[in-house]
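A single protein chain has been omitted; all remaining protein chains appear in their positions.
Let's turn to subunit A:
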Amino acid sequence: MQKIAVQVDDLTVAYNYKPVLWDIDLEIPEGVLMAIVGPNGAGKSTLIKSILGILKPIAGSISIYGKPYEKQRSLVAYVPQKGSVDWDFPTTALDVVMMGTYGSLGWVKRPGQKEKKAALEALEQVGMLPFKNRQISQLSGGQQQRIFLARALVQDASIYFMDEPFQGVDATTEIAIINILKALRKANKTVVVVHHDLQTVPEYFDWVTFLNVKKIATGPVKDIFNDDNLTKTYGINYKVSIQK
């Protein structure tokens, strides 16, 4: 049987007493490239943030390879929404990628040559090496997203959580990112992506979770990515032509 990378049990999260996630049970098997889809306000980002301990749930538990997240931080990398940070912050592309190494360093210890080398490799991997010294506000949306991806890659984790990595990026960047994600899956990493473009789900992902405050369905794309689940999730009669 496939190992379970992430297990979510009875998770309920609320903002000001209004539940945004209600009693979620979810198992993410190791080595899948999974999309979380659902309408706006369905709690997709909230689910990721709760798994990562950024939001405190009012009920439920989460485990990463059978242990609480706090004990497994080194196994997990996170790419937040691009809009969640201030891109005018005085720092360079390389420096942002270096931040990915802070977790393994722990408190007080500073990054050195080893961390810098890892960051440069990650920049190379996302094709951003020529921009390493550029101030982050001088990068395009697609380039900023690549920097965020490089920052996650540098963590060398087993599980990657990404919040809308394709938002506001150009076509080339989208292809570059998805190729990297597919390479991660090939290396038996688990990748979880909050995704908006339903058309590309069958092409990009092999696993999918439908979410709308409650979990609608989760499983292999080929089995459950159908009009029935889409209609249940989005509440309107949905038709997508699944690309062969």
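Assume contacts are C-beta pairs under 8 Å (C-beta built on N, C-alpha and C of every residue); 3 or more make two chains touch, one makes a residue touch a chain; residues count from 1.
Definition applied: contacts and distances are computed from a predicted model.
Q: Please identify the absent chain by the protein name in its UniProt record; candidates are "ABC-type multidrug transport system, ATPase component", "Acetyl-CoA acetyltransferase", "Zinc ABC transporter permease" or "Cytochrome d ubiquinol oxidase subunit I".
A: The chain we cannot see is recorded in UniProt as "Zinc ABC transporter permease".
Q: Check the options A:Asp170, A:Glu203 or A:Asp227 and report the residue that touches the missing chain.
A: Of the listed residues, the one touching the omitted chain is A:Asp170.
Q: May I ask which residue of A:Gly43, A:Pro57, A:Pro80 or A:Pro165 touches the chain that does not appear here?
A: That would be A:Pro80, which touches the missing chain.
Q: Contacts of subunit A with the missing chain: which residues?
A: Residues touching the hidden chain, for subunit A, are 16, 49, 52-54, 70, 73, 76, 78, 80, 84-86, 89-92, 96, 99, 102-103, 105-108, 110-111, 130, 135, 137-138, 140, 142-143, 151, 170-173.
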